[in-house]
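Here the structure comes first, spelled out in structure tokens, and everything after it is commentary.
Only one protein chain is missing from this complex, and each of the others stays in its spot.
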Amino acid sequence: MKALSVNHLSFAYAEGDPLVISDLSFDVEEGEYVSLIGHNGSGKSTLAKVVTGLLGFRFQGSVEVFGLSLSKSTVREARKNIGLVFQNPDNQFVGSTVEEDIAFGLENHSVPREKMQGIIDTFAKEVGMEAFLKKAPEGLSGGQKQRVAIAGVLAMNPRLLILDEATSMLDPSGKKEILSLIHRLKKENPSLAILSITHDVEEAAKSDKVIVLNAGKKIEEGKPVDVFKDQKALEAIRLDAPFVYRLANALRERGIDVPSDIVSEDALARWLCR
Amino acid sequence: MSTSFAMGRYVPYDTFIHRLDPRTKILTLVLFMIAIFMGQATYVMSFLVSGVILVIALALYIHSRMKIKTLLKSIMTMWFMILFLLIVYIFTPRDASTSHLAFSLWGIDVYWEAFLDTARIVLRLVLMVMFSLILTATTRPLDLTDALEWYVYPLKFIGFPTHIFAMMLSLALRFIPTIMDDVSRIMKAQTSRGVDYSHGSIVSKIKAMVSLIVPLFVQALVRSDELANAMESRGYDPNAKRTRYRKLSFHLGDLFSAVAVAAFAALVMYISISGFDPFLAWGGIATW
Partner (left out) sequence: MPIAYRNVSFVYSAGSPFESAALRGIDCAIEPGSFLALVGRTGSGKSTMVQLLNALLVPTEGEVVVDEYVNSPDKKRRTKKLKGLRKKVGYVFQFPEYQLFLDTVEKDVAYGPKNFGATPEEALKKAHEALGKVGLDSSFYERSPFALSGGEKRKVAMAGILAMEPDVLVLDEPTAGLDPEASREMIALFKEINAQGTTIVLVSHDMDLVLECATRLIVLENGKIVKDGDPSSLFEVDLESYALEEPKVFAFVDALRKLGMSISPDGISNVETLAEKIKEAKK
């Protein structure tokens, strides 16, 4: 089943404004981990808000969330299946403490109070924040706040997780924390679909599918191997290739003929030392 | 962090008072205020009642592990008001036949009552400050808003949106530390660009403030926009029914405290209204 299906989507902030998203189509299958990459201003963050109905419904084309076509009347129902994690760790921390923030979505969906404690404990544990339940956000690191945000959306049992540059404001260790959490969640829950909007190509290299966005248009779509092998094309749209692709290219420029099927650091090191 | 900011700030200790239900604390604060401001027949009785309350206040103050230094500092900030009150009381016309002359200066008759009135009101203000400090230092701001929401709940029946009011209050409290951080960071950044927030003429100070306020507002708008998105995407609807995770709980200690303070306030009120005063019989200064 398609978790998210975007068909010929176009969007502008106001009538007559330039299109931020232009005739975009792609699917995210159930259980699939899709990365959407593009430089700042490529329209990728607008996309996250359009497909969750946060920018209204004046778009052209259609957005379907688990078969439900997004409109004013269906948006509440559609959002029940979506967990959305934003970029800024502070601005999505609604509660005054960790436990209250995880509870926020539950309160909105009128989950009885007696059931909340168990759910909060489960998901705080899932993201490794069980020791911080009573802590206020001021005392937490960016990575910890994002883990709380993830726990808060997981508590709602989403089938599609959308990460809107969820790691871009974190330091490297916070980034690592969040990415390994996402990969673990994926393993524990194979049917969970993930759409990660990012400019971190190292993260994208580990996903099932990569979609490259430039000026609101889809430039490329495919497996990471196929998308990242053309470093020049990526640089032309202000993106980088992941480390291993860049190194392989730098070696090729120096006459070391690295085979094109080598796409992990481990494999490259072993090939060089064979 | 400046000390004035720390004054009245919540300090996370774990004492009996910290553990009390905030509703109890607000109720007892109001009861103490009534007891403090009840008029008494004579100065002696008035100072006696205030003295008893002062002993209670000091005991509670020390019990909640607050520093006497903080209290002295906040009293120091009142010195101008004390002086002002004294002058007002000196110039208050008094009945020469029932008042007691202390001395005359430049043709002004200064009565003992002027000093006693000043002392009485200052003592009451100090007590009020003490109880307020105890309340804010032992209660998380959020618990206070919950308690306030509980007290204004009846207004819901005349159409006042109490839950939206409470959500606004708790979000405001949630974002105060974040915005204070913004203030400090922007001030440091602008200071590095040569802005001086503490010296110079009024005009240059106002100009300096613009360099703080504009970025602060821009950022606050971004924050509120993103917060609204996050809340909406997590299913928040101000008009829908929601359940509540945070819950206030009233324990035996609360009941005991509320009853004890209520009984004390009732006693003070009784003394005030009945005019009961055993010292009247002593004559002399006791009858002033």
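Residue numbering begins at 1 within each chain, and the chains themselves are lettered A and B in the order written.
Note that in this section contacts are C-beta pairs under 8 Å (C-beta built on N, C-alpha and C of every residue); 3 or more make two chains touch, one makes a residue touch a chain.
Since this is a predicted model, take the numbers as computed values, not measurements.
Check B:Leu85, B:Val195 or B:Ala230 against the missing chain and you find that the one touching it is B:Val195. Of the listed positions B:Leu101, B:Ala172 or B:Val210, the one in contact with the omitted chain in the full complex is B:Val210. Looking at A:Arg76, A:Lys134 or A:Lys176, the residue that reaches the missing chain in the full complex is A:Lys176. The missing chain lies against chain A, touching residues 39-41, 141, 168-169, 171-173, 176, 199, 201, 235, 238-240, 243, 246-247, 250-251, 253-256, 265-266, 268-270, 272-273. Along chain B, the points of touch with the absent chain fall at residues 1, 3, 6, 11, 182, 185-186, 188-196, 210-211, 214-215, 218-219.
Throughout what follows, only the chains that are shown with their structure count from here on.
Centre-to-centre separation of chain A and chain B, using mean CA positions: 47 Å.
Of all residues in chain B, only 140, 142, 170-171, 173-174, 177-178, 181, 222-223, 226-227, 229-237, 240-247 touch chain A in the complex they form.
Interface of chain A with chain B (complex): residues 49, 52, 54, 76, 79-80, 82, 84, 86, 88, 90-96, 99-100, 103-113, 116, 120, 136-138, 149, 152-153, 156.
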